[in-house]
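Left out: one protein chain. Kept in place: all the others.
Each chain carries a letter (A and B) given by its place in the written order, and its residues are counted from 1.
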Amino acid sequence: MGAFATVDFWGLLGISIVAAIGMNLVYITGQLNLGQAAFYAIGAYTAAWIDTELGWPLPALLLAAAVVAGIGAMPIAWGASRLAGIYLIMGTLAAGQLVQVAFGNAEELGGRQGYRIESQIALPEVAASVGVVLILATLLMTSRFGLRMRALFDDSDAAAVAGVAVRRVKIFSVVVSASVVGIAGGMWALWIGKIEPREFGVFLSFDIALYSLIGGVHSLIGAVAGAVVVEVLTGNVIRDVVGPWAFVIYGALVMVLIAVLPEGLVSRSFALRLTAPLRKLRRRRVESGVLSHARVEPAGETVLTVRHVGHRYDGVVALDDVSLEVRGGEVLALIGANGAGKSTLIDVISGRVPNEAGAVTLLGTRIDGMPAHRRKAMGVGRTFQDVRTFAHLTVEESLRLSAADGARSNATVEAMLDRVALGRRRDDLPEALTVAERRRLDIARAAIAMPSVLLLDEPSVGMVEQERIEIAELIGSLRDEGMAVVVVDHNLDLALGLADRVGVLDFGVLIALGSPDAVLADERVRAAYLGHADPLDGVGS
Amino acid sequence: MTALEARDLEVRYGKLNAVTSVSFTVEPGSALAILGRNGAGKSSLLAALAGLVRPSRGQVLVDGVDVTPFAADRRARSGLTLVPEGRRIFRALTVEENLRLGGFWSEPDRLVADVGRVTRLFPVLAEKMASPAGHMSGGEQQMLAIGRALMSRPRVLLLDEPSLGLAPRAVADVYAQLAVLREEGLTIVVVEQQVRRALGFAADAMVLHEGSVAAHEEPGVLLDDPRLLNAYMGGSRPT
Partner (left out) sequence: MTQVVINGLLVGASYALLAIGYTLVFGVMRLLTLAHGQVFMASGAIALIAANAYGLPLVVAGLLAVTIGALLSALTDVVSFRPVGYSRPIAAAVSTIGFAIVIERGIIAIRGDETAVPFLFEVNTDFRVGSVQVSLVEVATFVLALVVMVLTSRFLQRSRWGIAMRAFSRDPEAVALLGVPVRRLAVRTLAVAGGLAGLSAFLWVARNRSVAPSDGFAVGLIALAVMTIGGIGSMRGAVIAGLTLGVVVNVLDYQGLRGWQAAVPWMLLLVVLLLRPQGLFGEADA
């Protein structure tokens, strides 16, 4: 095991850790960048060139590497934000290859022969750099902005509804990740002393990606673990023992780990357990605050107006000329059969799907055409029928993400935790919650920014009677604070018991709108709900 | 012998019990309607019957043969075919190609005969053989989805919300043809949210509520049963 004692091993490990942190910063937004070698190369060449030509001190060299790599990443980040999944992989792969070719042709930087540097970085300096990067990355990941990045990994739709400007956050993360990888590249250049373009090939990009995927993207501990594992497996130590088959074993282990540990070596819940004592230490007793209205409307004022809205999916009419108004301090229940257009109406109001006809107005401002995160800022909150919780955010983090900006958000989160009785669950992930708790979290998330209008899509699905009553009480109390609440629910009990007015949708058409009693008495409504007994229906027996 | 039997089926998604201890039998040539509101576990039950999800407990038997260990494709070859919710026809493929896929294992002669049978049942398909399936109307697509499933000559046909998104006229057409198929001896299990439609069609009806069987009765009895409205609308209703 002598090889572990070599300075070289530790130096390269430190550099790998920095690159791994960089990778985590982009993959945490769900973007798998397979072109990180490009930014590594840019960082390396920047540090090398400035060192030779200008002779700057080490911190300045690495800062320059970060800045130049970040600038170089901007066009790639813009392009990447338009791609997803496998297309993103191919796009970043292409970008990485292009940069490698460019350096091979840059004769001023030595072309294919490469570039030689005199200065060196010593092990303590590597360690210090790792420390600084680790601290800065931790600060970023625990900040509100970091929360927004992390939310994208799980569900960018739900993140947008929670107020995250999806594209902007994605672009930022590619750039900041490139900067950190650029620092690693700069350190590497100074460590090795000579850089050649062929070093920055696709295998380097793969290794950097594997740090994150093997170690775990949901914590920086995971990045460190991934770097250690990959470096040990691909390092001299193993090669001395098993000879040329070392890399074969590495490749096989990559396959096994990816298949067996979807979250990597350090899963989110494992990381949470590791950091639990730290959180306890840091958590200041925040005095229970009060939910503060973003905008208080006098009850009875019209908050939301939907005018002649239409939408089709796939040739099927989902919404046909729907018009309605919702007033502050009232609950409007939307009922109707499956596929009647209830969820589509919520999607159209919240900005998840565009309306093809008509207008949506919130407090006098047209909001159709705005992206979902801007509507959230305007005062639209919503939940999803299929409970879209963020799988890797704790209860408290989910609420913090959705809370409105401002100094009082801590107190607001505490107040909301109390209100939905999730205080003891604050550090749990959604997978640990019961169905009812998840629903309450979902509603709490939608309501915490005190939206003017709150859209709830089937808030009581899958619940038992007692839980339904609790949900109804929660919704009622939000209404009493002046919110305009729209509830879609199959459970007529909940909807009718709570609703001030009821709207009935049938094949995308609003066939009735009025007081619960009046609507229930409507024969068309009963027909729509229990199926059509139309004249063609000759199957009476 | 029963055509289809479910024994103590249970489906779990993580912590959530979608289906709990569901048992029933369906006789050859009869139809069972499964009712219940959104999230009651109807689709999960069908998925477990068709082999799309693995039940955490219980068995599925077709003609007395335990098909529980089989994946969906083998169950289809064993005579148990699901017409999934939302039809899920192959929109880019032609109508003919969709039908040919349904008859994947058929010899050429049988394929021709079965296409003939399906087009007699749904004449509109014959007119559109060469056009992409995605160009058809919702009702026609539903007929294609059923016709496609029939190509493998199933003994038990499962249908998940065949009326979803269809105009009343098309729903009536679809059910009229299902009745013909049932007369010919096909066993049918239909999940349907148009309660009256389903109760008018099936000889037997089962109401699911929170994943369990809340009632299992003849349609005539069930229509007046408060448990039906309860399961649909939840709880006991004031007024």
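One rule holds for everything that comes next: contacts are C-beta pairs under 8 Å (C-beta built on N, C-alpha and C of every residue); 3 or more make two chains touch, one makes a residue touch a chain.
Source: prediction; values computed, not measured.
The omitted chain makes contact with just one of the residues A:P262, A:G300 or A:G476: A:P262.
Only one of A:V67, A:L109, A:V254 or A:L272 touches the absent chain when the whole complex is considered: A:V254. Touching the missing chain, out of A:M74, A:V101 or A:V241, is residue A:V101.
Touch with the hidden chain on the side of subunit B covers residues 50, 52, 71-74, 76-77, 81-82, 84, 88-93, 97-98, 100-102, 104-105, 134, 148-149, 151-152. Where subunit A meets the chain that is not shown, the touching residues are 32, 79, 82-83, 85-87, 89-91, 93-95, 97-98, 101-102, 104-105, 111, 201-203, 206, 209-210, 213, 243-245, 247-248, 250-255, 258-259, 262.
Here, only the chains that are shown with their structure count from here on.
A separation of 37 Å divides the Cα centre of subunit A from that of subunit B.
Every residue of subunit A that touches subunit B in the complex is listed here, in rising order: 315-316, 337-339, 431, 434-435, 458, 460-462, 464-465, 468, 490-494, 496-497, 507, 517, 520, 529-534, 536-541. Of all residues in subunit B, those touching subunit A in their complex are 14-16, 37-39, 137-138, 161, 163-165, 167-169, 171-172, 175-176, 179, 192-198, 200-201, 210, 232-239.
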